[in-house]
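With one protein chain withheld, the remaining protein chains of the complex are depicted in position.
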Amino acid sequence: MKILNCPLNGPRNIQEFVYGGPVQDMPAVDAPDAAWADYVFLEDNAAAVVREWWMHVASGYWFIAERDTRTDDILRTYAPGAPERTGDA
Amino acid sequence: MTARLAPPYGLLLDRDRSIRFSFEGQPIEGYAGDTIASALAANDIWLLSRSFKYHRPRGILSMAGDDANTLVQLPDEPNVLADLHRISDGLAVTGQHYTGSLRSDGGQWIERIAKFLPVGFYYRAFHKPRGIWDFWEKRIRARAGLGTVNEAVRGRYYDKEYAFAEVAVVGAGAAGVAAAIEAARAGRQVVLIERQPILGGALNHARVDARATRGVDLAGALAEDLAAVEDRITILTDATCTGLFDDNLLAVVTGNRLIKLRAEQVVLATGAIEQPMVFANNDLPGIMMGSAAQRLLWLYAVRPGRHAVVVTVNGDGYGVALDLAEAGVTVQAIVDLRTAAAPDSRVEEAVSRRYPILQGFTVDRAIANAGGHHLAGVDLVPAEKDDMATPARRHIACDLLCMAVGWAPAASLAAHAGAAVTYDETANSFTVADLPPTIHATGALAGIWNTDDAIAHGRHTGRRAAGSHGEPTAKTDAAQLSVSAPFPCSETGDGKAFVDFDEDLTPEDIRNSIAEGFDHIELLKRFSTVGMGPSQGRQSVTNALRLLCRETGQAIQESQGWTNRPPAFPEKIGQLAGRGFDPVRKTPMHDRHLEAGAGMMVAGNWLRPVGYGSNLSEAAIAEARAVRNGVGLIDVSTLGGIDLRGPDVVEFLNRLYTMDYTKQPVGRGRYALMCDMTGTVMDDGVACRMAQDHFYVTATTGNSDGVYRSMLQWNAQWRLEVDIANMTGAFAAVNIAGPQSRKVLGPLCEGIDLSAAGFPYMAVGEASVAGMPARIMRVGFVGELGYEIHVPAGYGEALWDALTDAGRPYHCRPFGVEAQRILRLEKGHIIIGQDTDGLTHPHEAGMGWAIGKRKPFFVGKRAIDIQMARGLERVLVGFTLPPQTAVLPEECHLVFKGEDIVGRVTSIVRSPTLGQPIGMAYTAPDRAEPGMPILIKGPMGRYIQGTVAALPFYDPENRRQAG
Partner (left out) sequence: MSSAVPVDPTQYSRRSFVYRRLRDAGAVFADCGDTAIADGYPGRGGLPSRMALIDLSPLPRIGFKGPQTLEWLSRQAVTIPARNNRAERQTDGALAIRLADTEVTILGDIDSRDNTVSRLENRPPAGGCYPVPRRDSHVWFVLCGGKAPACLQKLCGVDLRIGRFEDLAVAQTSLARLSAQIVRQDHGNVPTFHILADSASALYLWDVLVDAMDEYLGGLAGRSALRALRETRG
């Protein structure tokens, strides 16, 4: 069972967390239909370091994790809006 | 018990305590500490089981719980390993998988038709001619499987525990104990895990050199060192590590408990598993591993036979012979597969004692006694047969054959951790490499066979795990010790030779599988089932790989076995389930519902009353009538409630819900509809403006946690100035509904004007109800005058009591979820998740009115617009059926337009108020006008015609609810 390092609570069993999808910017309100369909339905599925939303259920805390999908290593976690504050994995 | 030996044999026995149990109905006596197998062996009973396919007699093989030849049945548990399970008073043990008795199993005949049952025969049989499976299925089910489950057994107490260690050491043999001691000396907190009841591993039973006591000396010395650091070591015996997971989480099962142990560093000292030889009838009781015979002697004080032959390629076999002889067993011969033995003090001692030693011979076949249940002798042939057409056979009578032809590292946990377990031709065995940095291997697992080297390596590994650096000492050259035979397989003998005992597979079966094209180890495993039995290939993968490489010409160097996955040893489902925590939420009025005779149902993770009374369908009708005609109470504490506060609260609501809340006055509630990004309706409720910057929003019971989570996630992105607080459990809430509701509630209220003018439909306010602080809303889900009262949860029961008392003169009665569903359907209100599905967008459900037209954005807006541009494909309508309709369609019955399916029924009930069946259904947009027919395919495929009706069915002018 993996350990995920929560920026608020420290290292915890991954079962304490819920995955919330990839971090992505919403298209502009008037962007074309295709851009919206892409945003809602499609994921890049990259073999790379991706940014994801995770929530610590017991504290209701949402944060961002950077994970290498090739090794499943979580490289760092941080509060949204604060990428310069590092929480090491 | 004539086979028992006096001390110092019998390390695990408590001879002061006799235990009486039975086997196959026969009373047996043993000692406390005996396993079933050892107690039976002491009583000269060696037949323990019948094999899976051919029902061949089987008995002790490893005496360590590594094989499955000892599976027996207990009254409340099948498939118990007799060589591990300790006897207890009154235990009734029987064999499994036989017809008649264990001794004369009617199933034995199947071996006679073995040639019609080649490997994988079942892939091609039992399906032609059509219908033949019906004949065979019952018979196969009756014969298949091993033990029997006793369905009358009540659940046992299982549980789980989390534990933590700086260094976890798996295996308490010489290397493991040494590692644990050194890690503790370096100041680390250590957990030492051992499958057997005592520490020491092979030191307790192996003969490591000519002097018999050497192993025991070493064990004693380690025990002293261990005692010196015992405050830093937690020792778990009778504990099996079944899996090694991400970030060093170890699963350890012990008794009825599963321990989830998180370790910073892991030392694997799990040792090695002795491997069998393959020759005709190598599965007879009386044929066992050399280490099994030594375990019987040293741990259980049982003489394993009277006349023994030892077949070997290493010094261990000679050590076995020495042990046997000293225990009074006649060593008839030591059969050494090698032409010349490597130098070893045990070999020299055997030679000096003049044991009969046959160099360069091998076992050709084993011969059973007259009853067919036990070994009576072996035939030997020269090991190098070359071009001998008929090799000269030598026969030796014996009742015990010990195999000491090699070892395989017990590498399951290393494999779980991602190590490379590959075959090494210089060692004739698998080796473990590429372990992750925090996991270390030592002892026999790491290929270190010499005991002194294993202890030294264990010490170094313990220090490394504790954080010091430096390479461990180089191990003794394995090739020089000639520990394992390269190919201990002889096929010249007459009779079945077994590669896999669990699955009754012979070398011919392996070759036939390869000939069919399954020539990769993973394919070979799946087609032939080699390694898929209870022992999971522990004693078969090595020989199977050797056979595969010989047959296909593939190089065996660096070949791997099949992928090894947890669990490494059997786990019970009870251990995995533990206490089975299943949180349930109850409202503060829960006991009042039970006292009033409610039948409860699960809604989300809450319990809610379905209705009150023994006949819930009748109760629902009566309760609905009471609300329409008078007044009723329903506990709605389970509905979600979220407090949104802050300067950006309106902006937040506008982005998340479909309506526009900008102009909503303080003191008013407004319908709240939430969609997801695909435009699908997700949840609904009421948004009450308590103050300029404060909204209290309700949500459905099942979705409130999801709505809260979603709000938090959106605001983590938007970062608006709004605080989101989940108040669901903090408030108890009651909905009082019916024409008399104002008369009941009014007198209880202080600080509020409940008149029609003072508190109109959708008004919201705060007041004191029966002396308790409350939020009151005038809402209408059921279509009558009604109020929802929210109080802090601690007051819930008192509020319910106050309303019940105040309502008594008006015949107020509690109503449950079922009555509420009838009432809301009469009023045409949808239930999200019942009348909507995973694709329903607001316009399909007739809720276009709930969409704020001037908002530039809300979650799902674009998706709704895109779908609407394509046009509606279906719409939700109300419908009625004639009152005399005898059989009603049910939810999810389909709606047809001609031959085409255009929708389905979502809700239906016989309305007590309207006197006829009413419902909601999806249908084609051009069939949605009130008055049009609607065709439903009901039960038994019969078509039922209804009429589309305008919603609501009841009180279309809203006089009752909003007046």
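Every chain is named by a letter (A and B) in the order it is written, and numbering of its residues begins at 1.
The criterion applied here is as follows: a residue touches a chain if its C-beta (ideal position, glycine included) is under 8 Å from a C-beta of that chain, and two chains touch if they have at least 3 such contacts.
Bear in mind that the values here come from a model prediction, so they are computed numbers and not experimental data.
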Among the chains presented, those that the missing one touches: A, B
Option from B:V153, B:A397 or B:A725 whose C-beta touches the chain left out: B:A725
Sole contact to the chain not displayed, among A:Y39, A:Y61 or A:Y78: A:Y61
Listed residues B:L91, B:L653, B:A770 or B:L881, member touching the removed chain: B:A770
Candidates B:P75, B:P792 or B:P925 - the one touching the absent chain: B:P792
Where the unshown chain meets chain A, residue by residue: 8-10, 12-13, 15-16, 56-59, 61
Missing-partner contacts on chain B, residue numbers: 159-164, 260, 262, 579, 581-588, 590-591, 606, 637, 643, 645-647, 721, 723, 725-731, 770-772, 792-795, 797-799
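Everything that follows uses one rule, which is that only the chains that are shown with their structure count from here on.
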Averaged-CA centre spacing for the pair chain B and chain A, given as whole angstrom: 28
Footprint of chain B on chain A - complex, ascending: 1-3, 18, 20, 26, 29, 33, 36-37, 39-41, 53, 55, 60, 62-63, 80-81
Residues of chain B touching chain A in the complex: 245-247, 249, 260, 262, 677-678, 708-709, 712-713, 716-717, 719, 726, 856-857, 862-863, 866
